[in-house]
Each structure stands twice: as C-alpha cells, then as structure tokens.
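A single protein chain has been omitted from the complex, and every remaining protein chain is retained in its original position.
On to subunit A.
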Amino acid sequence: MYPIILLSVFGIITLFLGFSKSKNILLPAVLLFLIVALGSNFIEWGKGPFIYFNDMLRVDNLTLAFNGIVLLSAFMIAAISGGFQDNADSEPAEYYGLMLFSLVGAIMMIGFDHLIMLFIGVEILSVAMYVLTGSNKRNLRSNEAALKYLLMGAFATGFMLFGMTLLYGATGSFKLAAIQGFASNMNMGQQSYIFYAGLLLLLIGMLFKVSAAPFHFWTPDVYEGAPTIFTTFMSTIVKTAGFAALFRLLNGTFAIYGFWWIVIAIIAVLTMLVGNIGATSQGSFKRMLAYSGISHAGYLLIALTALTKPSQNAIVFYSLAYSLSTISAFGVLMLVSKEKSIEGQPNERYEAFNGLARQNPLLAFVLAVSMLSLAGIPLTAGFWGKFFIFTSAAERGIIWITVIAVLMSTVGIYYYFRVIISSYFREGDTVKIRVAPFYQIILVLATFLTILFGLAPGIFEKLI
C-alpha cells in the first residue's frame, strides 16, 4: 500500500519539478522516488496479508513480489531513458509523471480484491500508456500507434466493464471473495450462465491487455510505433501487472476450473503460434520483439492454464526473467538504432546490428545474453522460467500443451539467434559505439541478474 500513496505524491511532485529551470535534477529525483517506492514496498514483506481501502486491495507476499518486479523494471527503464534530452519536443516531467502514475495503476491491478479496483487500475495504467505511446508528437507512426491503441483499448475496456456488470448481476457483489464463494456454489451444481458470460467478457478485456491471441492485433503496430522507451515500459510492466491480475482472477474462480481451463489453454496455444510464427518473418528487430512479447504471453498462459502450486512461483519468476531480458534487449536496441539512424529515423532492422561485437563488445554480450534468456537456453533465467512453467503444466498432467510450447521454443531460437548472428558473425562498419556509464551499469545489472538466476534459481526461491 505504501507504494501507491508514495507514487501518487511523487507523481505530482515530478510534474511540479517540470517548472524548474534546471532539467538535470529531474532524472535523479525520479530514480530516487522509484528507489524509495521499491524500498517501501517491502516494509510489509512477510507480515501480510493485509486488506486495505474497504476490502478493495489485498497485500500479501505474492502481490509484493509482483510489485517488486514492476518497480524494479520501472527503475531500470527510467534509468536508461536518459532524461529524454535528445528530443527538443519532449516533455520529460510529464512523461515521468505519467510513468509514476501508471505504476499506481499497475499496483492496483496486482493487488485488487474488488473488481472496481481492478477496473480503476487498468484504466490508470492504460490511459497513461495511450498518452505515452503518442508522445513523439511529430512522428506519424507514433500518432498512429496511439490512436490504434486508444480505440482498441477502449473497446476492450468496454468488454471488461460489461463482464464486471454481469458478474455483479450474478453474484450481487464486486468482491473477489464473494465471486469465489459463488463459483464454489456453482461447482456444487448451481448453474448461472450470466456468471459464465461475465467471466468470459472480463477475461477478454484482460487478455487484450496482455496481448494474447486473438486479441493481439494492436501489439506489433503499437510496439513499433511507440518510442522505444515506452515500448519497453509496455512490454514489461503492463504485461507483468496484467498477468498478476489474471492470476488473481482465475485463482479466485478456481472452483469452476473445468469451465475455463480449456478456453485459456486454446488461447495459450494460439498465442504461442501467432507470436512465434509472426516473429520469424520480421525484418525489424523491434517488431520481432513485439511478436516475441506475444509469444511470451502464450507461455505465461500455460502456467495459468495449469494453475497448480508451482504456477504462482512460475509466473513471478517468468515475469522477472522476461522483464530483465526485455529491458536489456530494448536498451541495446535504443543505442544501436540511434547510432545507425538513417535520415534521422532510428534504424531498427537486423542489419543495424551487423558487427556489433566489434563496435562494442559489452553491448553485444548484453544482447546475446538477453536473447539466450528469451529463447530459454540453459544457464540463463529464461530457461528456469520456461522450466517452471513446464513443470506446472506437467503437475496438472497437461503434457500436450508442453509439447507445443517446446516446439514453439525451437521456432523462437530461430528468430532470437538472428540478431546474435548479426552482431557476432557478420561484418559491419568499425565505428565504436559509446555508452554512458550509468546506462552501462543498468545493462550489466540486468545481464548479471539474468545469469545469476540462471545459475542459481534457488536464490529467488528463498526470496519468495
């Protein structure tokens, strides 16, 4: 609960900091805010569960872990944003303010115990993202992306709200506990089609937010059009929060598992297929990462399909591993694409990475580790993420979905390795790429954590 209050206050302070003449204090201030929020998050660690705001928000170790991932990702993303000083049009204070506010939304989604809280959380997060997506005002792609995201997002929200209404109609309450009780009654034989319909509509809304197929069509365009820094934000924080919320929702209606598991299973398979096969044919690294984001949503959905005891840890671990690798991949992309820009437009194609190992061995290594982790190669965190997800499915006895996931992982290797091949085995120019020291520290930190969790996933287990 502390991060919600702190981040709201910090967001307002950040907006006011924008009036100050000196632009240089903004970034350190935001980083400080995020560190404070991250620290305050763990005050309640191990003491919960707490229920706040008239039973609308729940705080326990699981939500705190998700909060921790979201806040850590936000810190890293803010750190590599470099204060938005490269673009004269930019409004750093507003961007940072929106980022902080959107984190409040994410935390509400993660800990919701009441559907209204979920709705508010989703909206706070989404509205901020619509604005940030379009923040590159003079760029057509950015505008297109924002409009697309807004229209599609509004539609999804409509579904979600309708679903909540139906659930309210069936159960007479917005509270998760009441819904849980109703579901277990249904398990006893008391049928309610309104409840089913409501749940499905709500799921559709949520699945849209995590870009699961067939609700994924906005993702590639929006991810590609948005400024890369906000793409990173979307693909890590929005996804983590979305999956945390989905987990709570499905866990709450676990009594009717028999009803929804096959729905989620089919969506998981579809998402993996669309994401992985779509990613193979991309010429742009950024667009490939968008599809890869879809495919990872598919893997995470497997854990939700199974929803066994290991699922919870699997989702947390996977989100963390995925966020770390995604941040370093986008971080390298931002540097390289700017360095190789063509006519002022960043070059995000694979060819831009040719010869990166010569131009900057550190960047090439960071990128290689993040790709290996996303591909799920052993000795990286991504491997254990996939491993835990597969074990959760195996515990439920759903082996066929694991086999599909394995096949799709092989496809994944194909497109993730393209960029490794470009940077290590192909020749490019030999102009050295310089990286600011602070930027380097963040990339090295992400890489270090990826390898650390890859070698010793037990460390993480002790934390949870």
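What we mean here is this: a residue touches a chain if its C-beta (ideal position, glycine included) is under 8 Å from a C-beta of that chain, and two chains touch if they have at least 3 such contacts; residues count from 1.
The rule we apply is simple: contacts and distances are computed from a predicted model.
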Task: Record-based protein name (UniProt) of the chain missing from this complex, from "NADH-quinone oxidoreductase subunit M", "ABC transporter permease", "Cytochrome d ubiquinol oxidase subunit II" or "Sensor histidine kinase inhibitor, KipI family" - done: "NADH-quinone oxidoreductase subunit M"
Task: Per the touch definition above, residue among A:Y149, A:F215 or A:F390 touching the missing chain - done: A:F390
Task: Contact with the hidden chain (one of A:S102, A:S328 or A:S409) - done: A:S409
- [ ] Go through subunit A and note every residue touching the omitted chain.
- [x] 310, 372, 377-379, 383-384, 387, 390-391, 394-395, 399, 402-403, 406-407, 409-410, 413-414, 417, 421, 424-426, 456-458, 461
